[in-house]
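Every protein chain of the complex appears in place save one, which is left out.
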Amino acid sequence: MTSNADSPHPFIPNTASERAQMLATIGVDDFDALITDIPEQHRNSSLRLPNAASELEVATRMQALAALNQDAGTRPSFLGAGAYHHFIPSTVGAILQRGEFVTSYTPYQPEAAQGVLQSGFEFQSAVAQIFGMEVANAGMYDGPTAFAEAGLMAARVSRRNRILILDTADKRLFEVAEAYARYQQVEIEAISRESVLNGDVPDDAACIAFQSPNFLGRIEDVKALTDAAHAAGALSVMHTYPTALGMFKSPGEFGVDIATGEGQPLGVPLTFGGAYVGLFTTKQRFIRQLPGRIIGRTTDTLGRTGYTLTLQTREQHIRRERATSNICTSTQLIGLMVAVYCATMGPNGLRKVAELSYHKAHYLANAIDALPGWSVIGGGGTFFNEFAVECPIAPVEVSRRLADRGITGGLPVTIPPDFGGNTRGASEGMLLCVTEMNSRQGIDRLVNALSDIGNGGAA
Amino acid sequence: MTSNADSPHPFIPNTASERAQMLATIGVDDFDALITDIPEQHRNSSLRLPNAASELEVATRMQALAALNQDAGTRPSFLGAGAYHHFIPSTVGAILQRGEFVTSYTPYQPEAAQGVLQSGFEFQSAVAQIFGMEVANAGMYDGPTAFAEAGLMAARVSRRNRILILDTADKRLFEVAEAYARYQQVEIEAISRESVLNGDVPDDAACIAFQSPNFLGRIEDVKALTDAAHAAGALSVMHTYPTALGMFKSPGEFGVDIATGEGQPLGVPLTFGGAYVGLFTTKQRFIRQLPGRIIGRTTDTLGRTGYTLTLQTREQHIRRERATSNICTSTQLIGLMVAVYCATMGPNGLRKVAELSYHKAHYLANAIDALPGWSVIGGGGTFFNEFAVECPIAPVEVSRRLADRGITGGLPVTIPPDFGGNTRGASEGMLLCVTEMNSRQGIDRLVNALSDIGNGGAA
Amino acid sequence: MSDGVVPNASVADMHDRRLLMDRSVSGRRAIEMPAADVPLAEMPSDDLLRDADDLQLPEVSQLDVIRYFTLLSRLNFSIDTNFYPLGSCTMKYNPKLNDQVASLGGFANIHPLQTDESVQGALEVMFELQQWLGEATALPGVGLAPLAGAQGEYAGLLIARAALEMRGESHRKVALIPDSAHGTNPASAAMAGLDVVTVKTDEFGNVDVEDLRAKADENACVFMLTIPSTLGLFEPNIIEINNIIHDAGGLVYADGANLNALLGLVKLGDLGVDICHSNLHKTFSTPHGGGGPGAGPVMVTEELASFLPEPIVVKSDTTRHSGSTTRHSGESRNPEGPGQSDIPTPSPSQGEIKRGSYHLTRPDNSIGKINGFHGSFSILVRAYTYMQSLGGDGLRAVSENALINANYIQARLRDRFDLAVDRLCMHETVLSGKRQADRGVPALSIAKRLLDYGIHAPTMYFPLIVPEALMVEPTETESKETLDRFVAVMQAIDDEIDSDPDSVNHAPHTLPNTRLDEATAARRPVLRWSSNGD
Partner (left out) sequence: MSDGVVPNASVADMHDRRLLMDRSVSGRRAIEMPAADVPLAEMPSDDLLRDADDLQLPEVSQLDVIRYFTLLSRLNFSIDTNFYPLGSCTMKYNPKLNDQVASLGGFANIHPLQTDESVQGALEVMFELQQWLGEATALPGVGLAPLAGAQGEYAGLLIARAALEMRGESHRKVALIPDSAHGTNPASAAMAGLDVVTVKTDEFGNVDVEDLRAKADENACVFMLTIPSTLGLFEPNIIEINNIIHDAGGLVYADGANLNALLGLVKLGDLGVDICHSNLHKTFSTPHGGGGPGAGPVMVTEELASFLPEPIVVKSDTTRHSGSTTRHSGESRNPEGPGQSDIPTPSPSQGEIKRGSYHLTRPDNSIGKINGFHGSFSILVRAYTYMQSLGGDGLRAVSENALINANYIQARLRDRFDLAVDRLCMHETVLSGKRQADRGVPALSIAKRLLDYGIHAPTMYFPLIVPEALMVEPTETESKETLDRFVAVMQAIDDEIDSDPDSVNHAPHTLPNTRLDEATAARRPVLRWSSNGD
């Protein structure tokens, strides 16, 4: 059917005869005349890739690949540790289908991008509110990069170069911070809670950075850590799980200077770890040190309200090597999902999600603690919806046996001897997470499975 | 969390205090004052329905119900007989998500509905083209009701009252036509092909109505039937499967007066039989007898092109009991799917779909014919993508055994002794349908399964 | 038509309006289909085959398709973008969850002729929806087949006729219909072979009981009452009226298009109604889609249940529908056949029922099939999802708030606009633009002018008995704030009638088109693209 006269592909409209006409207008004989700058010996080296496939074939193949994955929508899952399976209201998907949002670019022409800009302003407003902070930027790549950039920003603001990270934080946060700081004349160091609270903070510390709830789900004493940081002339940097702020006091309330978080729990599907959006909030007086895009309100020549990218002189396209960050393409659309999520949930919905997660997680923790051979560990104190349990057999084996029972278990973790004040020796455990998506029935299934596995249930 | 002051539901915005304010403005003390016209003894009788459920709960339950159904997307299916599993390009779903199309009403205010109107005009243009007919309306409820209304229209046009339907048509078409004609002073009668071709047509026949491809998939001799109808002063009414027109000559080419079809194969999912859209086409000179909505082109006061509902004096909201049909809410959105489908497929795509269906169906027919105990039946002649096979055991049993093998078999049917010129005795068989969605591998699986079943494979 | 290089003065020129065929370039394509993976069969004879160039469909790129229809969508008003108080049409928020549920593979990709046991989830949806609609109307026989309100009416009238015939009263051929009725009522009655006799409405907007009594004679087949009426009023004499009809030997048909005014407040069956339909696309909030698809289930008394259209869903361990035949495992099922076969078609499913507990079946005295399969399933799923989201109390709140919203608008506008009837209304209020027409601006112009303010027009000139009617139905999903803005806009337009009547009479000014010439459209109909541009 397809002849030479046809367009080469459904995505490429011009036909052979149109191309011929255009080449004539350009004034060349053939296409090759356009690429004479390419070194001849390497020109036109063919791509050894599969042939074009029709939409039906591609869709069929991709459906088959998707079906190979074990999907949290179809089996109980207890994985958290930085990515969370929360409810996503139908409004999010509905708005996300608007081509005007999906297929537009960064709003460099604000008059033609008020949709993206105003919804981004909603995002900034909601994030700042949830964090109890004065300002939020328009989003970072993801939570860990937001945290890493927060450390670097703290160094800029404080003009000091030691970024101290509390040792109860997720190792991923350390690693990304280290990768971001590697050549930037700042040091990344771990510090224990005890040292901070004892005032044992070096006087060139740029910040005390911590995660709360921490890696094992426990709420840190944000006020004490923040006060200790400030006492040492350092900034307080907090990384958090925004859903927890539906019930727990906000970083802003404790005087935290920069607060970051992973935006994924607020309306973004798990999608194997990305694309997510990093949340980044701070105090008004630090705004000129913020990394990333910022949307501001202004007026047009007729005095009407409108929105625009602002404080762009911090950014790479203007400031180049002296920019506050190299970030350019960011995560606007994921930020839109968060904005629609927050608008839909409202204050009561967000609180309800937090409380449901809290109650269900405690229900599970209590049930597991009652099983012989299993116990909740990780330092006491309050936890939100994650906690670690010590297992009677190796956690990776627990995970495997749960998978065989159709359950996605928690994350095998190592708990250091002194983690969060735990006095026992180093142990291996499993970090379990519960959200409003876990039904009581699914939780009970897990408990029964663990009980069975603990009793030597079939491998 | 929810207090009395809250709005009653996410779909109902006003809070108790707003309602109180509004009742005060209305000038009544309480809500009950608004319903005093309702007889007191029956007022406020409570609804014994489940309590309101949250979106998460409803979504979970509906996903579970959906999962109980055997879905043609996940297993090979060979069912046709009026509803067909064809490929739906991604463009259809993308456009169908536009809230402006989905949540608007019938375009009674054309200035505020050009989107629906112009896309409806595209639908009419595409349908008329595919059928080779002069005009199409904006769509009927479904194929069978379109066919029924075609018979009634033929009676109005011809001012005769016997609607003769060729006996090779799907029984559903008879039944619906009968239900539509029941009290309308017209007779519905079956007629054999032989009678028509022999000129044995009563002289008060309003039309000869037939289905091609017919119920068992065979192409009728449209020209001969149409000529015979015309010779008797009757109209020729044809019901067809529009995909077939991607390769077979159109009704228009043979002089058919009214041609109808089920629009579902053109971009509409199976959805258990509805919502679909009936296609209805005819000659320009009969337009004032058309049932249903019609969109026409016109100009505005500034001379610009625009579209509007037209010929509305045929319709119930104007003509009331003398309307050409009682149809009001119709199937505009399904028509939009068809319009996007046709725009996406274009002439070559539609032809390709038809040819793929044709070749794959013939591949299956040949393979089955070669199996001992199985044979293709149903009257010889050309078929498009459906055909009946005689089975060595009861077809319902075949269907059951195929289901156990993960295959959705064809439709058990009764083939009358003289069906379409078949000279054998009445038999039971299975009507099989193949489209471009059936992979060779899936077809081979069916053939193997049938072979196995024919050899007494496990029940 | 714009030459494409004029800057946009308004939305009107926001993009070029050419049809797809006028953008078509031979050789372009928006899709690629796979090559055949089977050996090619011999082609049919040439005289059956279509010429390659006979099929003139657009040849455009995939981007063309998306951009064209996306831009078209933006020319439209809709609930998602505008307040849409179109009376009688119940334009309320259509929850997105419902659309998402309907698109699940397990609902979207099932074939209507699959065996019952392979579609138990779908049948459960239908079965429960039947139960719930029966409960909401106190009419326990529910048929989901009708594809829209008008088809529900037709089905209901066929039931009435069949029931009366069975009583030996097939001579009853009169449909009594109030003069305020929607056009589908008389049209459906005519299709059902009934003679339409119009019943008057009295000065209070009620059925003129004496007129009805006089006309309800031994030929009365059915009285079709819209309740609340198209005036937005609940008929206070409904019990008396129904008695009159029943005493005359006829049946009462309630047009339930306005059922959204009654949920939890009163049940039609309790009032003596025998048959009604409900527009799921109104009361149960399935999207209107620019004019369908809808669904118009028909509800009847226990006594009439055996006449319901085919199919209904039964549960194998219940026989709730007195009149229906339930088949059980092992019973033989007849296969389908072509037209001339006189085998009855008891159920659209093939195969034996064994594992499942829900079955499609044909009621014993069924009026038969009124459409191809089992109704607008994709709409039924949405309505069922909606009812779950609301629950019993939520559905009552729907009606309560629909009434409050309508009465609020009526109360706030009554000093500026005449009311069709000066009394409290139900879910909608009918204004009359008489005073405005006297000042030179007809209801049509008020309607068009509203569009300039981004508000969809009310239903105009309906019901027919109200001069310059503007029928306003705000629905429960709109907030007081939106209603207040509507009131303010209506007042502003009323002011404009004095200050600048011309501008109102030439409205709309800000839409993709100014007023369209409907007369020429009908006189010289152009109903499709053609290559010579007309």
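The first chain written gets the first letter, and so on, giving A, B and C; residue counts start at 1 in each chain.
Operating definition for what follows: a contact is a pair of C-beta atoms (placed from the backbone, for glycine too) under 8 Å apart; a residue touches a chain by one contact, two chains touch by 3 or more.
Here the structure is a predicted model, which is why all the values come from computation and not from measurement.
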Handout entry: Residues in subunit C touching the chain absent from view
Key = 4-11, 14-15, 23, 25, 28, 61-64, 66-67, 70-71, 74, 79-81, 93, 95-96, 449, 452-454, 477-479, 481, 485, 488-489, 492, 509-510
Completion exercise
Contact residues on subunit B toward the hidden chain run 2-3, 5-7, 9-13, 15-18, 52-57, 90-91, 93-94, 99
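The rule we apply is simple: only the chains that are shown with their structure count from here on.
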Problem - Most distant chain from subunit C, judged by the mean position of its C-alpha atoms - result: A
Handout entry: Top chain pair, ranked by how many C-beta pairs fall in contact
Key = B-C
Practice task
Could you grab the centroid distance between subunit B and subunit C? Build each centroid from C-alpha atoms only and quote it in angstrom.
Solution key: 18
Problem - Approximate Å spacing (C-alpha centroids) for the pair subunit A, subunit C - result: 45
Exercise for the section: Could you give the separation in Å between the centres of subunit A and subunit B, each centre being the mean of its C-alpha atoms? Expected result: 46
Handout entry: Multi-chain contact residues (two or more partners), subunit C
Key = 28-31, 33-34, 60, 62, 66, 70, 95, 97, 99-100
Fill in the blank from the handout: Residue numbers in subunit B touching two or more further chains are 55, 59, 63, 73, 87, 89, 94, 99, 348, 351-352, 436, 439
